[in-house]
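Left out: one protein chain. Kept in place: all the others.
A and B are the chain letters, set down in written order, and residue numbers restart from 1 in every chain.
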Amino acid sequence: MSSTDGTAPPTAPPDGPRDEKLELGPVGHLGDRLFAGMARGSGVLVVAIVAFVGIFLLALAIPALANNESSFLFSRIWEPGANPPQFGIAALFYTTVISSIIAMAIAVPIAVGVALFTTYYAPKRLAAPVAHAIDLLAAVPSIIYGLWGILFFAPILRPVIDGLGSALGWIPLFQKSVTDNVGVVFTASVVLAIMILPVVTAISREIFAQTPVAHREGALALGSTRWEMIRMAVLPYGRSGVVSASMLGLGRALGETVAVLIILSVPNGNDPWTSSIFAGGETFASKIANNAAEFDSPDKTGAYIAAGLVLFVVTFLVNSAARLIVARSGPGGKRPRRIKRIGDKPQSEGATL
Amino acid sequence: MAKRIEVSGLNVYYGDFKAVEDVSMTIEPRSVTAFIGPSGCGKSTYLRTLNRMHEVIPGARVEGKVMLDQQDLYASGVDPVAVRRVVGMVFQRPNPFPTMSIFDNVASGLKLNGVKDRKKLTEVVERSLHGANLWNEVKDRLDKPGAGLSGGQQQRLCIARAIAVEPEVILMDEPCSALDPISTLAIEDLIEKLKDRFTVVIVTHNMQQAARVSDQTAFFNLAATGKPGRLIEMGPTKQIFSNPNEKATEDYITGRFG
Partner (left out) sequence: MTTTLAANRPAYDGKTLDLTGKSGARAFRNTLASVLITLCFLIALIPLVWILWTVISKGYGLLLDGGWWSESQRGVTVRREGGGAYHAIMGTLIMALITAVIAVPIAILGAIYLVEYGRGTKAARVVSFMIDILTGVPSIVAALFVYAVWITVFGFNRVGFAVSLSLVLLMLPVVLRSTEEMLKLVPDELREASYALGVPKWKTILKVVVPTAFGGIITGVMLGLARVMGETAPLLILVGYSKNINLNPFEGFMGALPTMINQDRTELALQPAADRVWAAALTLILLVLLLNILARLVARFSKVNSK
């Protein structure tokens, strides 16, 4: 009450203002501090987890690498159980990267097409179910892709492989396999492409749908056809989004384990190594999963962990690259968070009389 | 309810940029005060400093004093959250909470501050909707989402939401700029009614609106682009519009403004 503090306004309006002090303190809510602390802690935890993944893998890989008698990066031998242990990742690296890149090359154009279909071509009523249908592809577990891939899809792909092998066999990449394998890298790549399709589609779809109406209508108002509108407005806006989606897809393909494990036939130890995608092979992930039973000595475990570490680093680089591309490209790459200044008014009507 | 606001020597900064310079004014209780001026002159920025809403923007800070009947809103120990319970705000665009029904939107201020008493809430909601001239239009669909109303109705819903917490002051930041003329008229009628109970401050770009609804008018202007906005003059609306003291005010009001 003001009577106690003596600071009542000298000229109180006649209709009696309430002159009691308002409760305006204290500053800082316990709830706010607690909640902000928890949120921040979760952020820190995420950073810690990634750091720990790197640190632990490195810590367990180093002793094994120290005992390794082979060149870890350039050798194609993998005999961590031998005495002294010999292992190198060259073959694994090649198969992993080539299969994923082919998968991406197949998946991205189709994914962009599907994304455009759902956002700008499908009839309104169909768009949502169609999008859901493609999302369903992501819901299929990878082990089922593997089974389907090797049992049903690989036989269909055989003529294609034979045809490509005959036509382009003079290129080492397409050399016909000496052994008549069904489980070849190319088959794995196509299945991987199907697996990453929904990932790339979903992100592209989202970014395409966000193309500002003003851009789209601007293009249409110039008399563009639908395709021209897409080329002028939608694709430029979504480009970096598609790139980062592709990178995400690439990352998924690089690390995919079980489907590849099931599809790829492991080359016989005596077979000469081949760079052909029409032969079997092993990726980092399939190698590790295939040999989980071998994790019995520190050296052996360490060798697989070292391989895992390389996979981690590769995916790390791919993802960082994706992020860099997004960060560098123009507007629309990442939906920029509008930094709002109070003075900036989105509307201009009435600004001048 | 309704308190007097006395501002003295107020500067507003965004980081290093001085957006508003040296504003002093008195805003009378139970009246409508309009802020007019060209775009970017800092009137909205200044309005926000009256309930410390500018603090939501990173880097924004204030020098000077804002007194609400002898209480300094910027004194140490004053909680901006508490300030906003006393000085409510209505925004340019209607922004009802989309997850809430009409009822919950109006009750949200109380509910989120811990009021659970159903009877009291019902009472406040009805009173506030009456106060916002919206009751008759929505009384049969209180449990429907607020987002389903028309733009003008949504804005009145937001006003009902603001008055439900029984503030002393209501700040309105161009409340009609996103509305059609008929809805605008409804809001203007409502402002007329609100001043019986509250101190109302309204930023508007529409000078007829300022002339229609306000008792006092403050004209803000920039000396030049990149310079801070300033209060040029303030006085009874009639006088500002018919016989302003400053040339700049006259130019702006008569439309001769560069």
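In this text, contacts are C-beta pairs under 8 Å (C-beta built on N, C-alpha and C of every residue); 3 or more make two chains touch, one makes a residue touch a chain.
These numbers come from a predicted model, not from an experiment.
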*Of A:L73, A:I143, A:V160 or A:A214, which residue touches the hidden chain?*
A:I143
*So which of B:T33, B:S101, B:T199 or B:T249 would be touching the chain we can't see?*
B:S101
_Residues of chain B in contact with the chain not shown_ = 51, 53, 56, 58, 81-86, 88-91, 93, 95-101, 103-104, 108-109, 111-113, 143-145, 158, 161-162, 165
*By the contact definition given up top, give the residues of chain A that touch the hidden chain.*
29, 31-32, 34-36, 38-47, 49-50, 52-53, 56-57, 59-60, 109-114, 116-118, 121-122, 130, 132-145, 147-148, 151-153, 194, 197, 201, 223, 225-228, 230, 248, 251-252, 254-258, 262, 284-285, 288-289, 292, 295, 298, 301, 304-305, 308, 311-312, 315-316, 318-320, 322-323, 335, 337, 339-340
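We take it that only the chains that are shown with their structure count from here on.
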*Inside the complex, what are the residues of chain A that reach chain B?*
2, 7-9, 13, 15, 17-19, 21-29, 340-343, 345, 347-353
*asked:* Give the list of chain B residues in touch with chain A in this complex.
replied: 1-4, 14, 19, 29-30, 38-40, 42, 44-45, 48, 54, 57, 60, 68-71, 73, 76-83, 86, 92, 168, 174, 177-178, 204-207, 255, 257
